[in-house]
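A single protein chain has been removed from this complex, and every other one stays in its place.
When the chains are written out, they are named A, B and C in that same order, and each has its own residue count from 1.
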Amino acid sequence: MAETSRPDGPAVLAQNQYGKAENRVVRITRDGATHHIKDLNVSVTLSGDMDDVHYSGSNAHVLPTDTTKNTVYAFAKQHGIESAEQFGIHLARHFVSSQEAIRTARIRIEEYDWERIALPGAAEGGHSFVRKGQEVRLTQVFHDGASWQVVSGLKDMVVLNSTDSEFWGYAKDEYTTLPEAHDRVLATEVTARWRYGWSGEGDTPDWDASYAETRRHLLEAFAGTYSYSLQQTLYEMGARVVGERDEIDEIRLSLPNKHHFLADLTPFGLTNDNEVYLAADRPYGLIEATVLREGREAAIPVDLTNL
Amino acid sequence: MAETSRPDGPAVLAQNQYGKAENRVVRITRDGATHHIKDLNVSVTLSGDMDDVHYSGSNAHVLPTDTTKNTVYAFAKQHGIESAEQFGIHLARHFVSSQEAIRTARIRIEEYDWERIALPGAAEGGHSFVRKGQEVRLTQVFHDGASWQVVSGLKDMVVLNSTDSEFWGYAKDEYTTLPEAHDRVLATEVTARWRYGWSGEGDTPDWDASYAETRRHLLEAFAGTYSYSLQQTLYEMGARVVGERDEIDEIRLSLPNKHHFLADLTPFGLTNDNEVYLAADRPYGLIEATVLREGREAAIPVDLTNL
Amino acid sequence: MAETSRPDGPAVLAQNQYGKAENRVVRITRDGATHHIKDLNVSVTLSGDMDDVHYSGSNAHVLPTDTTKNTVYAFAKQHGIESAEQFGIHLARHFVSSQEAIRTARIRIEEYDWERIALPGAAEGGHSFVRKGQEVRLTQVFHDGASWQVVSGLKDMVVLNSTDSEFWGYAKDEYTTLPEAHDRVLATEVTARWRYGWSGEGDTPDWDASYAETRRHLLEAFAGTYSYSLQQTLYEMGARVVGERDEIDEIRLSLPNKHHFLADLTPFGLTNDNEVYLAADRPYGLIEATVLREGREAAIPVDLTNL
Partner (left out) sequence: MAETSRPDGPAVLAQNQYGKAENRVVRITRDGATHHIKDLNVSVTLSGDMDDVHYSGSNAHVLPTDTTKNTVYAFAKQHGIESAEQFGIHLARHFVSSQEAIRTARIRIEEYDWERIALPGAAEGGHSFVRKGQEVRLTQVFHDGASWQVVSGLKDMVVLNSTDSEFWGYAKDEYTTLPEAHDRVLATEVTARWRYGWSGEGDTPDWDASYAETRRHLLEAFAGTYSYSLQQTLYEMGARVVGERDEIDEIRLSLPNKHHFLADLTPFGLTNDNEVYLAADRPYGLIEATVLREGREAAIPVDLTNL
């Protein structure tokens, strides 16, 4: 097929990508009477030699998004779902290696965790589950045919310290009215994205163990830090992960400061000794930063933590 | 103040109510280094002698919604928050007994549960929490100055059985195309509302124990029922609660059938032996029913479970 | 088939209903080059002789929810969609009249409105639309084989008066701190449900004209009322509809008071002459009432406006 020329005019196509988003795939594995469940939301994004379809509507290079959806479900059968990361690697490799026009693939996955429902007197295992409903596990696998980038993470993990948090000694200008705080509630909803050093050489990390340990370090660093600012807590969380997990080169955290204001009870003749708080919705402070392993280059986009 | 007459015209004021909705109150209790947290969303609704304000805008009988908000925070200090139900009882009694124009009060509360973050080497307790993020606990306390009605419940509890569910033998008409299913996934998001028999006489139930046990029975009945229809599972869940919890007279369940469709892999030469499912969003089956203790009268409104 | 007996124990089945919720059906009608679009979200709820399926799992009386979904799409072809109300009537009549076990049907419909995209130089009409995105139109049609009840309405219509609103002269208690307001912003998000007098006898109202006029009256009554309280404004809105639209017997309004607080600029040496406001999220006042045509009986459930 002949190359389509670009239409007249000043407009040029630049970065472009396409795919099928939010394929909700659930994989059940039966091990006798003990069933296992993996519950994913998979978004496929492809890019490559796509000038024609944009300039003229010729679809000769376009593998339909419907096909990418079918592939997700077929691969869940053919390869199983060992982990979100491993499943993403299977998918990304397939699209880039099987379609000449496709040069890169990015697979984004959300994973929802489930707990078993225990029945009294029953053996462990079984086939009944209740969704854990806490944080959502995330991964993004990117492949360009040569190297790999895996950025995993989590979102929606809400944490709170009811003491050991202060905020004072800050800069002031003519619009500053905030009183200093020497014992406040510190609460945030953690969104984290960490990038693995693995880029295709050598063994992959143990994705599930790495997730569990990174999550634990984030929680423990949040809980264990006596905080003078949310920025300091953020850094401690990131530094803990980089310090403890050699397989991770970089982590980005987005921490909304979920303000808990002390209720003013003085009009009612009551003292509020750090007991009663209003949990506010908007506005909220928003603290975001990347913590990097020394000597590595940052690669997580600034806007990724907003997703 | 003279009674305002109703304006001319055919329009008459009927049922009316007002209040402040969604007061987000967090109560921290310090027991040495061990802190406790209660995290509520409280909505106050009052009604009474309110013709004037509707007909003429005279506010003489209207306790401001801002005052009801203040009361929520002041009571969190004055009475503490032993349980959502007990807190609602304090509030409802106050409004009805302290304002002559207020005849009834309805307090609706959502409660969000938190887990402790354990630090290695630390004693139990501490001041750090991660939101559990599973179901939301609910209560509604109604008081008219004489008697009480407490309807508690939960929402957002997602459960799934990966086998022991069938659906066949159903009625058919000219629009029926559904194939019979002899081994399907059964998943739902439980919304439940149960009404306590307590109406003001005698001791109140142990609200927290009752909640924990009712939740457990719902989960166990869901998990333990070999199901021929979601209606049957719903009845088993409700009957279990009524059978096991004497303090509960009635329960209403709203169970969306969260369809998990077997992915059709035959075009790819693959068999799908109950392994790979598409989790669908809309439309969904919606099964709702009340299960009642024999001899009692149903009182939970049909539309309450939609809230 | 023999009647199933109720299982042993104290639990009795009470009100129950089932169906397929949120069937998203879009109907395109081509009138030459001019296309028309109807965009609905249809929820079917049936009830009747359903003891067996709850007590034993026997589905002999259960028309599958999948069938009710199919019926929605088939009827969109067979009957077209003249209006949401008329479409709901077709569906409700069908289920009750065609299935012996089905005694009542309730059809709830949301409708999304679209505007045409005008192309320069093109004739009016065409096939391109942009979603209006303002209020959502609602209806609920209930049929028990004999009579009909139609409750229509709207939600998500946000309105604001930037003056002509006061609030003072209210009741005060020891928790009252609110200063009186003599010129405030009054904003709310209107949810309205109105019940038609038509119950099966005589011609149906002109549903579309009735909707357009009722919506207009609600807006004009909100805008034209000098308000001393949101309750007064609510009554004026309801009374206007009952007074002007003979086909409507009752209307229920749920009006959250979307607080716009004057920003306190005094610390910065600035006066705020009703110019700069903080739009707050939670908590919010919530004012709800039914306005009824004299001599009729109220029938809209109190909790319906929360849906």
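Quick notes
The criterion applied here is as follows: a contact is a pair of C-beta atoms (placed from the backbone, for glycine too) under 8 Å apart; a residue touches a chain by one contact, two chains touch by 3 or more.
No experiment lies behind these values; they were computed from the predicted model shown.
Taking the complete complex into account, C:156 is the one of C:82, C:156 or C:294 that touches the chain left out. Contact with the chain that does not appear here is found for just one residue of A:24, A:116 or A:155, A:24.
Which of A:50, A:109, A:190 or A:276 touches the hidden chain is settled by the complete complex: it is A:50. Screening C:111, C:135, C:236 or C:249 for touch with the missing chain picks out C:135. Against the chain not displayed here, chain A makes contact via residues 7, 9-24, 43, 45, 50, 53-67, 69-71, 74, 98-99, 101, 167-173, 175-178, 227-229, 231-232, 234-235, 238-239, 242-243, 250, 256-257, 282-294, 298, 301-304, 306-307. Against the chain not displayed here, chain C makes contact via residues 24-30, 35, 37, 39, 70, 73-74, 76-78, 114, 117, 119-120, 126-135, 156-164, 185, 219-220, 222-224, 260, 263, 265, 267-268, 270, 272, 274-281.
In the full complex, chain B touches the hidden chain at residues 174-175, 177, 267-268, 281-282.
One rule holds for everything that comes next: only the chains that are shown with their structure count from here on.
To overlay chain A on chain C by their CA atoms, one rotates by 180 degrees, a value rounded to a multiple of 5. Distance between chain centres (mean CA atoms), chain A to chain B: 31 Å. A separation of 37 Å divides the Cα centre of chain A from that of chain C. Each of residues 267-268, 281 in chain A touches at least two other chains.
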